[in-house]
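Of the protein chains in this complex, one is absent; all others appear in place.
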Amino acid sequence: MTALLSIRDLRVAYRRDGVEVAALKGVSLDVLAGERLAIIGESGSGKSTLALAVAGLLPQSAVIGGTIGWPIPKSQTSHSFAPPSRPRDAIPLLGRDIGFVFQDPSSSLDPVMPVGKQIAEVVRTHLKLSWRDSYTKAKTLLQRVRLPDPDSALHTYPHQLSGGQKQRVAIAAAIAAAPKILIADEATSALDTIVQAEIVALIRRLVAEDGMTLIFISHDIALAASLADRIAVLRHGELIELGETHQIIEAPRHTYTRALLEAHLGLDAKPLLGRQGASA
Amino acid sequence: MTVLAASSLTKRYRRGDKPFAAVDNVSFEIGPAETLALAGPSGSGKSTIARLVLRLIEPDAGRVDFEGADFLALSGAALRARRARIQMVFQDPLAAFNPRATVARVLDDPLRIHGIATRAERPRRIAALLERVGLDAGLAARAIHEISGGQRQRVAIARAIATRPSLIVLDEAVSALDVSVRGQILELLLDLQRQERIAYLFISHDLGVIRAVAHRVVILDAGRITESGDARSVIANPQSAIGKALVAATPRLTRSRP
Partner (left out) sequence: MNRLRRFFHTPEAIAGASILALLIVMALVAPLLFSGDPQAIAGPALLPPFQDWSLPLGTDRLGRDVLAELFHGARTSLAVGLAAAAAALFIGALVGTLAGFAGGLIDEMLMRVTDAFQTVPSFLLALAFVSIVGPSLGAVVAAIALGAWTGPARVARAEVLSIRERDYVAGARVIGMHPLEIAFREVLPNALPPVLALSSVIVAAAILTEAALSFLGLGDPNRVTWGGMIAEGRAVLRSAPFLSVVPGIALVLTVLGVYLAGEGVVESTAVRRSLS
């Protein structure tokens, strides 16, 4: 497989009260075309910063170093962050080339616009279709994300939908322009277990159907393992370990990865309660 | 003997024009030093039950007996005094504290309100509480927003045990924590339970966590109890549709070696 995206020595720092706080300290990583890559880590690991950097969504005030290379066929140039002037075509466009799903669909969707229009807008902007065709495409997309009754769903507002349904709409908008990469940043963390499983299944199906490359950001190693081909473990802004999912799960090399696996409380884990014999 | 007995608790809200029951005829009991878990999808009524039991909201019907007395009959100063015995820990430890508070103030409040220690004794008590939950006593002077999420949740637990309660309601108390911190907090809770014989009403959407710490579990769906029983047996062999769905949806690590 070829690298769709090659990240080299990526360094990101945020400025807070005049002090620079490092969020990523030189991360190098290749994202392969068509793979499902999970990036896991705890709070402060820099996993979300990595996702935002790839999508070009970092705030203006962020101090960025290193390169994110896009050896995409269209233009072989890779862009560097160091000079702010970059050739326009070389940069992948959020929405057209990259789809991004945020953790909280209530804040990523416009509360005063019908969901159909929000999806149609993405289609119209990036695929240059007419409104009528964009709406037709939006309806197809709502069908693809399995929203019940897509015809009337086009005209509903976000607040009329449940959390899981909103996230389905957000996913439909993210994939509307048929991007090459889908980034899901903790996209299921605000949902309950049952809805989370449904959304993960949906993402898995859509990625397979469209041949998209998936970057799945999560704090949950078990969830990541259920979806990803490869797992990258981040800690304090550094890439600790990267490997095939089965290798990470069954033969982790780094002690931190081992600690994460140990801390997971699955349905087969040894109960803490029994260990102490504290029954009433 | 039971610490808390809820019987036929019902709470109705209006959604648009239609009334609906957020909690519908729910009954359960918790014994001393026992952990009862409430599990269910979002909107199943878990948090509403927590708020009813704590009398943060009032039920439309039903009865709550706490330590053998009618808890719903209390009001005013009598209710406030009784609150010393039933405490709560919230999901988001940052939202659960006044953004202007320091660690010392957060722990000082319950000691002062319930007259547990004189003004002169309180700093020593606060230091002891911090040490009890595994924190450095020097943390007292820090602002709540300066300490880490795990430390904050330990402070929340210290505040909850300050008045020596017999029951603590834990509403998704470990859900927002990093997994490495979560294990330590659960160990702390179990340790407190063994030593102080505190009962927990443990609300969580995570069956893995429930299985690790709870004695019994109640599974809720749309405000009703669908099944209940020994936590490990229910999770190993769920009978209700929602119980089966919850178990099936829980992510698992398929590892060949233990």
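Letters A and B mark the chains in the order given here, with residues in each chain numbered from 1 onward.
Heads up, the rule we're going with is that contacts are C-beta pairs under 8 Å (C-beta built on N, C-alpha and C of every residue); 3 or more make two chains touch, one makes a residue touch a chain.
Since the structure is predicted, the reported quantities are computational estimates derived from the model, not experimental observations.
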Per the touch definition above, residue among B:Lys11, B:Arg83, B:Arg132 or B:Arg182 touching the missing chain: B:Arg83
Given B:Gly40, B:Pro59 or B:Pro110, the one touching the chain that is not displayed: B:Pro110
Candidates B:Ala6, B:Leu54, B:Ala127 or B:Ala199 - the one touching the absent chain: B:Leu54
Residues of chain B in contact with the chain not shown: 51, 54, 56, 79-84, 86-88, 90, 92, 95-100, 109-110, 113-114, 159, 163
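Keep this in mind: only the chains that are shown with their structure count from here on.
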Residues of chain A that touch chain B when the two form their complex: 42-43, 163, 191-198, 219-223, 225-226, 249-250, 259-261, 263-269, 271-273, 276, 278-280
Residue ranges of chain B touching chain A (in the complex, touch as defined): 31-35, 41-42, 149, 178-180, 182-183, 186-187, 190, 193-194, 205-209, 211-215, 232, 235, 245-257
